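Yeah, one chain of the complex is gone here, protein chain that is, but the others are all in their spots.
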Amino acid sequence: MTESTPVLRHPMSKYIREDRQPFIYCSGCSIGIVTGMLARAIDNLGIDINKTVIVSGIGCTGRTSGYFKTGTYHTTHGRAIAFAEGVKIANPELEVIVVSGDGDISAIGGNHLIHACRRNIDMTVICINNMNYGMTGGQFGPTTEHERYSQTSPRPYGNLEHPFNLVKLAASSGATFVARWTAVQARRATKSIEKAIEKEGFSFVEIIGACPTAYGRMNRLGDGVTMHKHLLEVAEIQNGLPPHEAELDYATKIICGEFVNIEKPEYTAVLAEMQRKAKGE
Amino acid sequence: MPERVMFTMGDIACAEGALSAGCRYLGGYPITPATEIAEWMSIRMPQVGGAYVQYEDEIAAITSVIGASWTGVKSMTATSGPGVSLMLEAIGLAVMTETPLVIVNIMRGGPSTGQPTRGQQGDIMQAKWGSHGDYQIIALTPASVQEMFDQTVQAFNLSEKYRTPVFVLADETVGHMRERLVIPDEKDLKLEYRKTPTVDPKDYLPFKADDDLVPPMALFGSKYQFYATGLTHDERGYPSDKENVQIELVTRLQNKILHNADKIIDVERIELDDAKIGVIAYGTPSRSAKKAIKDARNEGIKAGLLRLKTVWPFPEKQVAQLASEVDHIIVAEQNLGQVYHMVKAVAAPTPVHLMAKPAGMPQLPHEILTKLRDVNSM
Partner (left out) sequence: MSRYEVRIGGFGGQGVVTMAVVAGETASLYDKKFVVQTQSYGPEARGGASKSEIVISDEEIDFPKVQAPDVFVVLSRAAYLEYVNGLKDDGILIIDEDLVKIESDIPKTMKVYKIPATRIADKEVGSKQATNVVMLGAFAVITKVLSIEGLKARIEEKWPRFVKSNMLALELGMKAGEEALAKTA
């Protein structure tokens, strides 16, 4: 037996299941970066990881929860938010974070998203938007831009549909904190994730990411490095801009920043008050 | 709380049963004829420090129930057939992640929107086979207001013990009729709680089962780390596409129910000791059958009743025993024949006669009596 040599460990590895490395993400994918943002946000806030619950749905981003060393759950497609609502209401002491993709959260899970925004349950939803269904090979979804190509909107036709703007959707549905960043704005995005976690209300953080393997290839957007460089070029920071002006056009301009930070009675706090009254306390 | 007596509806008895069992979370969506459960819980839950949460649809409702259960809170949903149709995906997830929860289905006429205000027993097979893949389920079939209470308590106990979703399958008549309900003193209720891990967190394997085939369940917020997924997973909870992992998992999930079937299944045998004809029924039709066998015996026809209080796992032994005792079996159910097929498979070669009634009014006692006379003269 040889003596084991000390290995240099990643500072965030205390939160990550190293026995599940490497990540399943393709090279050039943004999801690993966002996983790092979340780990750093938890670390910066100094919150108890054991009291933090991380939930995902289905898809590439849906695998994120499983890499964290805490209570984590991988729901069926689109249901991460609904699951998280049950967790938070049943035990409001827990910090509940949903990380999932644009297809999961805004297509099959779209109804749960808007109603959770409306209900205002204290939780943080991080939506990594790579503008297509990556895991299944790159089909168009509700965030795919008009006329873009995908496996189900192939050349020469392109996408017949028009995309959701998730910032506008979350804001108009009643979310109390709404922000958008690209995957390359790691420091600012991490700060927004921290604010979202601290916010007592429903927080929605969209991270525009790159899927070079599927979306990038089909739309000839270049490799992972090229796509991330592009994101940096077109990102335009406009903190405090009214959310309905937070435009998103992959080719030319992605408005980034924090757009909503409002106060509204939070569901579990109101419920606790109702319980006290009902018990005659 | 000391014993209480009420004259109340089956739906409300079910809600009170859940509360007595310790349920503190109901994720729901209003639907006839289960709405009274939601309405009652919306008043009662805050009084006991619990939550009634009304979701945007039944999919969110049951998925939230899975989430609530993983915090250690006993949780349920209450719906009818159309709602269960939407919940089937999540029922599979609850089976796969071994989540204790109770689903109440107050059965109405189907398919589709059917007859919302009229009862039926058309969802027996849906409860067993509705979600995709191979799995076992537990389903209880109460026939009175008191049983709506008792069997809801039992449903929670079974769900906790075996870490599985459990159905309470009641026809609309049982859900909506009023009878006397005795809510026992809480100290007289025997309640089960899921087992939680005791090992050192670094040695914890979230899906490694004990000898009873049920793994201890860690909860959110505890010192245990775990990853629960609807994907096929190994004992660590990690996704796997290996053939042996799939076979071992689905086999264990099946066997934890089937190997404990004797402890789960509950039937009532009425006047069967010398019977030549055995009627099999559950829910409201079993009450018609009870009257019919009494009248038949007054005419000298030796009839008896096997009343199923559990339909899943199917009481194969009990039906096989009946088949060995009687010359004929009659199955009376409020559908076109669902339990009938299970009975036929088990009872052969004893002839099995179906009395189907896919509508709101169950078979009337005299209709079953007529059938008993017909079969008796065969």
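Each chain carries a letter (A and B) given by its place in the written order, and its residues are counted from 1.
Operating definition for what follows: a residue touches a chain if its C-beta (ideal position, glycine included) is under 8 Å from a C-beta of that chain, and two chains touch if they have at least 3 such contacts.
As the structure is a prediction and not an experimental result, all values here were calculated from the model.
Contacts of the undisplayed chain with visible chains (whole complex): B. Remark: the omitted chain is touched by one listed residue; of B:48, B:86, B:125 or B:177 this is B:177. The chain that is not drawn here is touched, among residues B:164, B:288 or B:310, by B:288. Seen across the whole complex, the unshown chain contacts subunit B at 5-7, 32-33, 116-118, 173, 176-180, 284, 287-288, 290-291, 294, 361, 364-365.
Just so we're on the same page, only the chains that are shown with their structure count from here on.
Residues of subunit A touching subunit B in their complex: 17, 20, 50-51, 53, 55, 65-66, 69-76, 79, 82-87, 89-91, 93-94, 111-112, 115, 271, 274-275, 277-279. Against subunit A, in their complex, subunit B makes its touches with residues 24-25, 27, 46-47, 49-51, 53, 55-57, 59-61, 63-73, 75, 89-90, 92-93, 97, 218-231, 238-239.
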